[in-house]
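Only one protein chain is missing; all other protein chains are in place.
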Amino acid sequence: MSQFFQQFPTVFAALNVGFFQTLKLFFCTLLGALPLGLIISFGSMSKFKPLSAVTRVFVWIVRGTPLMIQLLIIFFFPGLVWGNPIWGGGESGRFAAATVAFIINYACYFSEIYRGGIQSIPVGQHEASQVLGLTKSQTFFRVVLLQVIKRIVPPMSNEIITLVKDTSLARIIALQEIIWAGQSFMKGSHGIAGQIWPLFFTGVYYLLFSGILTLLFNKLEKKLSYFKV
Amino acid sequence: MRKKIIALVLSVLMIGLCFALAGCGDKEPAADSDLAYIQGKGTLVVGITDFAPMDFQEEGSEEWVGFDADLAKKFAESLGVAVEFQLIEWDYKVTELDGKTIDCVWNGMTLTEEVKAAMDCSKAYCNNQQIVIVPADKAADYQTAEACKDLQFAVENGSAGEEVATELGFKITEVENQATALQEVAAGTCDAAIIDSLMAAAMVGEGTSYANLTYTVGLNDEEYGVGFRKGSDLVEKFNAFLDAAIADGTVDAIAETYNVQAALIK
Partner (left out) sequence: MAILEVSNIHKSFGKTEVLKGISFSLEKGNVLSIIGSSGSGKTTLLRCINFLETADVGRITVDGDVIFDSDTQAKLSAKEKRDKQLKIGLVFQQFNLFPQYNVLDNVTLAPRLRAKELPDYKKNKKQIIAEIEEKAKALLAKMGLSDKLENYPCELSGGQQQRVSIARAMALEPKILFFDEPTSALDPELTGEILKVIRELAEEHMTMVIVTHEMSFAKDVSDHIVFMDQGVIAEEGRADEVFDNPQSERLKAFLNNINT
């Protein structure tokens, strides 16, 4: 027990550093994937067939292959095949590569949720907007968007909580997120080795964070419950 | 009409992106001079894992120290570049090197045939031995390789330890790394492990992380070296640096700090 208290400050500090990386990856992914997903969903719904076909194939490839492969390809491909390591080898380069891979992957998942949400809005909403003289963009932002948001909050909250846990995949390209930090004390780090409790302890971080997200999403859902779609 | 043009442009971009990802670029031959490449960017990125006493962080410190780390700092200094230590997944060490995300693998790396085939390696700078780790209270029973025959061994996947264990016909469980192998023994999921003697000295026995384990029999001798990209002119540069550093006592001084002087190759 005294050993635990002796090790705790070191482990706690390392896990915090790792968790900061996890959070950074999480928020950067959301920041990129939420709007990119909307653009991709417009592409897949385009009336111009070649565009929608290409977009749907792209979404199929990205959703149909493991994120881990995408991480490895995006990080190693430029250096191995083009001979130009665009990411660099440092921690910031690994973070940039991981962020790009996560944004592309999650944007494709989000795009399908958006598409389902947008297509579920009754055509009457568009027609009413049209006869009232609203432009296409006014119709989307003033009439359709909030209804879409209300419909997609439950599937989006699922996907976003999955993202919290998926960030741990970035360790495959040696991004030192919280699992890496926890595991390092099994392998031996900072004079501590063979300890499994730091890894268990990372679970507390995930639980707390996904708990906070769940509360926020519930709040949002409640906030949007004043109208029915 | 304008919409159609936008849609067309977007389609072309998407197709282009697909081709770009599928890869149509040719692999460049190794740069004319790796040295010039590194001096051009001003940093030597050293691929490492957390591995006492070669590369590790002291409690409460973020600085990488150790026999390899300290020597790497001197080497970078001799090249006139900054040193950057980058933790890597050991399985991807060759990929990282070829993809230029690191510039060398310098982490108590045993010069196996496999390693020598995948990278251009420096000359050996350190001796090492694969030794058997068992719980301290059973050590008396396993003092020879013959006595160990019926044990279940934990070995690092693709390591020199695995190689020697297979040669001797031991029953093995492959694990991710040497530290995990020790953990298997500590947890009782394996009877014994085979790891590097240098690591064993730092991690096993009284006053270490694994006080209840001990090492018994040495199975073979081997050597540590530094791995560079194929065709790199840094190999020569490193060998010359090493000779000089041995001659002027730098290597000895660092070795003493980390208690590995007995293993040095001069």
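As written, the chain order gives the labels A and B, with residue 1 at the start of each chain.
Note that a residue touches a chain if its C-beta (ideal position, glycine included) is under 8 Å from a C-beta of that chain, and two chains touch if they have at least 3 such contacts.
All values derive from a computational prediction rather than experimental measurement.
Peer 1: Would you list the chains present here that the left-out chain is in contact with?
Peer 2: Across all of the complex, the chain we cannot see touches A.
Peer 1: Just one of A:N84, A:Q130, A:T162 or A:T214 touches the chain that is missing; which is it?
Peer 2: Of the candidates A:N84, A:Q130, A:T162 or A:T214, A:Q130 is in touch with the missing chain.
Peer 1: Which positions on chain A touch the chain that was left off?
Peer 2: 122, 124-125, 127-128, 130-136, 138, 142-143, 146-147, 150, 226-229
Methods note: only the chains that are shown with their structure count from here on.
Peer 1: Measuring centre to centre with CA averages, how many angstrom lie between chain A and chain B?
Peer 2: Centre separation, chain A to chain B: 32 Å.
Peer 1: Using the touch definition from the top, list the residues of chain B that touch chain A in their complex.
Peer 2: 3-4, 7-8, 10-11, 14-15, 17-18, 21, 23, 25-28, 31, 45, 47, 49-52, 56-61, 84, 86-89, 92, 95-96, 98-103, 177, 179-180, 182-183, 186, 203, 209-210
Peer 1: Which residues, counting only chain A, touch chain B once they are in their complex?
Peer 2: 9-10, 13, 43, 46, 48, 50-51, 54-55, 57-58, 73, 75-85, 87-91, 93-94, 171-174, 176, 180, 184, 186-194, 196
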